[in-house]
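With one protein chain held back, the other chains of the complex are shown just where they sit.
Chain lettering (A and B) follows the sequence in which the chains are written, and residue indices restart at 1 in each chain.
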Amino acid sequence: MNNIQSWGETLRLLVELAGTAAFALSGVLEGARKRLDAVGVCVVGFLAAFGGGTLRDLLLDQRPFFWVRHVDLLWGLLALCVLAMLFLRHRHFELTERGIQWPDALGLGLFTATGVDQALGSQMPALVAVLMGLITGVFGGVLRDIVCNEIPSAFNDHRPYAVCAFAGGWAYVGLWQAGAPDWLALVVCVGITAGLRALALWRNWELPAWRV
Amino acid sequence: MNNIQSWGETLRLLVELAGTAAFALSGVLEGARKRLDAVGVCVVGFLAAFGGGTLRDLLLDQRPFFWVRHVDLLWGLLALCVLAMLFLRHRHFELTERGIQWPDALGLGLFTATGVDQALGSQMPALVAVLMGLITGVFGGVLRDIVCNEIPSAFNDHRPYAVCAFAGGWAYVGLWQAGAPDWLALVVCVGITAGLRALALWRNWELPAWRV
Partner (left out) sequence: MNNIQSWGETLRLLVELAGTAAFALSGVLEGARKRLDAVGVCVVGFLAAFGGGTLRDLLLDQRPFFWVRHVDLLWGLLALCVLAMLFLRHRHFELTERGIQWPDALGLGLFTATGVDQALGSQMPALVAVLMGLITGVFGGVLRDIVCNEIPSAFNDHRPYAVCAFAGGWAYVGLWQAGAPDWLALVVCVGITAGLRALALWRNWELPAWRV
């Protein structure tokens, strides 16, 4: 049993690192596209990776932030940005973007689950908990786009992203209220979020636009 | 006496709901103009309606947020956004925009009064209390415009909006310091703010531009 648990922990850590790296790289790519300088690229990478969780902690009034408790994450992010600036060229951008789609989907699910869990632990009502999950998963990208002076792509590319996290978040809340163990709620939430996102990308689903 | 008080409470609640709905609709309209998808429209509606009060609570370090205490407000907002997306067409936009001017002006006054009152209750100095009132009334629209990648209209359409709230806020502070009852300060603040705003719209007043 202990063995399984420690395997689960390791797996979770791996998914978390892969997801964070994918989020950060999405920021680095957008910063590079906008011709930001080295400082700007690092800041946008940081916002994309940690902005959502930081905003959630601000709203739930929880300190210290997770990147204060785990400063190595900050150092790792800095290293990632420097490495990307040294080795990533424009011709690699499209490949990188395709490569980070899967870790990004997994990260979205995991971050959503973390946000919902933390909000439920602070006695938030169900809808607010789901919103906090959404904010954790989606608002890093929103802050990234705002700093880069774009309308957030999560709000206008008409491809399901936040709605996947919304569905996953409700699944987490439902299982939690039914008394399911934490790991099960986590796995189901990640599975639904990432699964829906993968389906949406594969089948080219589109969110309804405004009917003129 | 009790009767009057309960009538006052009901009236206040009605103004609050009408104002919140007007703020939310201004967000929905701007989101629709920018061709956001369903998720974006809801987020922008939420920011326009609750962004100012949330920012005030963050700055004053007050929890839980009012939309956590009254989750029905969130559900109502979600319903409003969905209904707007189902039934509002582009040809209704102008009419809606004209229709929400009055509840918007009343809401501006009421939100300003709420913000000033809460800041005074936290022992803030007078100027800071007025600023908190301003933030409550105006920064929902500012956040809405930032996410929609526009310069906030409150800052560059040269029509008095924040200054009306500024005047109303000082009236509240003055009456509060003179020991007037809460309801009187509230009514005067809403009256001055909404009255000035109505006058400004009616007489086409313009804020001074930068003299070249």
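As a convention for this text, a residue touches a chain if its C-beta (ideal position, glycine included) is under 8 Å from a C-beta of that chain, and two chains touch if they have at least 3 such contacts.
Everything quoted here is computed from the prediction, not taken from an experiment.
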| item | value |
| --- | --- |
| Absent-chain contact - pick from B:18, B:58, B:78 or B:180 | B:58 |
| Among B:15, B:128, B:187 or B:201, the residue in touch with the chain that has been omitted | B:128 |
| Hidden-chain contact residue, picked from the options B:9, B:94, B:157 or B:182 | B:157 |
| Omitted-chain contact residue, chosen from A:41, A:80, A:100 or A:186 | A:41 |
| Interface residues of chain A (partner: the chain not displayed) | 31-32, 34-41, 43-44, 54, 58, 61, 63-65, 67-68, 71, 74-75, 85, 89-90, 146-149 |
| Interface with the unshown chain - residue positions in chain B | 58-59, 61, 124-125, 127-128, 131, 142, 146, 149-152, 154-158, 161-163, 207-212 |
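Everything that follows uses one rule, which is that only the chains that are shown with their structure count from here on.
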| item | value |
| --- | --- |
| Gap in Å, rounded to a whole number, between the CA centres of chain B and chain A | 31 |
